[in-house]
Structure formats: C-alpha cells, structure tokens
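One protein chain is absent from this view; the other protein chains keep their places.
Now for subunit A:
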Amino acid sequence: MWELLKNLADWLTSGDEWSGTAGIATRLLEHTQYSLLSTLIAALIALPIGLLIGHTGRGAFLAINLASFGRALPTVGLITLVFLVSGLSMWPVYISLVALAVPVIVTNTYAGMAAVSPEVKDAAAGQGLTGWQVLWKVEVPLALPLIMTGIRLAVVQVIATATIAAYVSFGGLGRYVFDGLAQRDLVQVLGGAVLVAVLAIAVDLALGGVGACLSGLAGSRAAQHAPSPHGAPGQVAPPHDR
C-alpha cells in the first residue's frame, strides 16, 4: 500500500511524466478542453430551453421527462453508437458529453425559474415590465443560484466522464486509466483518477466563485428592479392596500 502511494507520488511529481506530447500537462489540457467545450455547448442548448419552459410554464412536463430520459442514457453505449456512424473523430466524444450535460442544466434552470414566486412576477408585470423585462430583470437574477448549480453539477459530471475520450483512442486523462488498466499499471490508473478528481474539484470551486460574484451582481440588480420597496431581493412585500 505504502509502496503504491510512494510510486504514485513519484509518478505525479516526475518531470518526465509531465512533459511531452503524451505527458500529464498535455493530457490535462486535452481533458480540460473536452470538458469545458462540451459543457459550453450543452449550456448553449440547455439554458434557452430551461428559461423558456420556466418563463412560459409550458412544455415543462415533456421537457423534464425528456431530460430524465437523457440522464438514463449510458454514455459508453452512446459513444460507441456515434463512433460507428461517424468514424474516428471527435464527434462521438462531444456528442456523448453534451448529451450528459444538457439534462442537468435544463432541469436545474427550470427548477430555478419555477421557484420564483408568481406574486413577484405579477407585481413586476403590474409595474409595466414587459415579458422580456420580467425574464431578464426579475426571474433570471432570482433563479441564478440554481442555474449556476446546474452548470457546476454538469461540469463535474462531464470532467469525470470525459475519460471515455480515451476509449475511442483520443487523449485526456482517461488515457492513463484505460492504458493503465489494459497494461495493469496501477500507478498510472491511480494517477489518472487522482488528476481527474483534482481537476473536477478545482473547476467546481472556480465556478462556485464565479457564481457567487454573479449572484452578488444580479442580487443588487434584482433589488433595484424588484417591486419590493423594502427587504431583500426575492422577498415579497405584503400587498398594502387590502
């Protein structure tokens, strides 16, 4: 056990392992690229859907059930299927990772939008805000913490799953896991797994920071626009002329 940990430490700190086209630095960069690009594409697809169904309240049943179905898709099965159609290219990797991330972002965005109380929206509309203004100035700022949670969840899942790029011959940290398993080089397997975990935690923390900043900004904006004369954003002032 100690022997293994010592070898792992050697592997992680060796300059030779870090350099070169198959070195840890390259693999880390590849892994980050696959993960962030997939999550970005997923967000571009999922956010409009989530916002739309959240704002209109229409199609929520269908969209959320489709998303649940999407979550149940086995990524390895999907990547093999796309590989057989598209051949040896990055398409199988990106399609299966995007398919993994979209449902999480859709359901969280919808949940955030659904949690905005109808009274706040009514009051905003009553003050003469248009549908778009209600969406951008009231609903999105209030839903932002949950939307950001969805993106963070998605990115962590994608980073953990992006190891499958190695299954279809590409790089990323999965290279160490797949090659190490096939060649029974446990140090390599463990090293790859540790790096994936560290990357996921680092990106999650970074996004947590970004989320906090955004919420701060959005919170002050929402406070300006929310129809509540006193109190924190999101709190509904009691109707006074009853």
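Methods note: a contact is a pair of C-beta atoms (placed from the backbone, for glycine too) under 8 Å apart; a residue touches a chain by one contact, two chains touch by 3 or more; residues count from 1.
The rule is short, and it goes like this: contacts and distances are computed from a predicted model.
K.L.:
Report the protein name recorded by UniProt for the chain absent from the figure; options are "Cytochrome c oxidase subunit 1", "ATP synthase epsilon chain", "ABC transporter substrate-binding protein" or "Phenylalanine--tRNA ligase alpha subunit".
P.N.:
Missing chain, UniProt protein name: "ABC transporter substrate-binding protein".
K.L.:
Have a look at A:14, A:117, A:130 or A:169 and name the one touching the chain we're not showing.
P.N.:
A:169
K.L.:
With respect to the chain omitted from the figure, which of A:25, A:44, A:88 or A:217 is a touching residue?
P.N.:
A:88
K.L.:
Among A:34, A:94, A:110 or A:178, which residue is in touch with the absent chain?
P.N.:
A:178
K.L.:
With the missing chain put back, which residues of subunit A would touch it? List them for me.
P.N.:
Within subunit A, the residues touching the omitted chain are 80, 83-84, 87-88, 166-169, 175, 178-179, 181-184.
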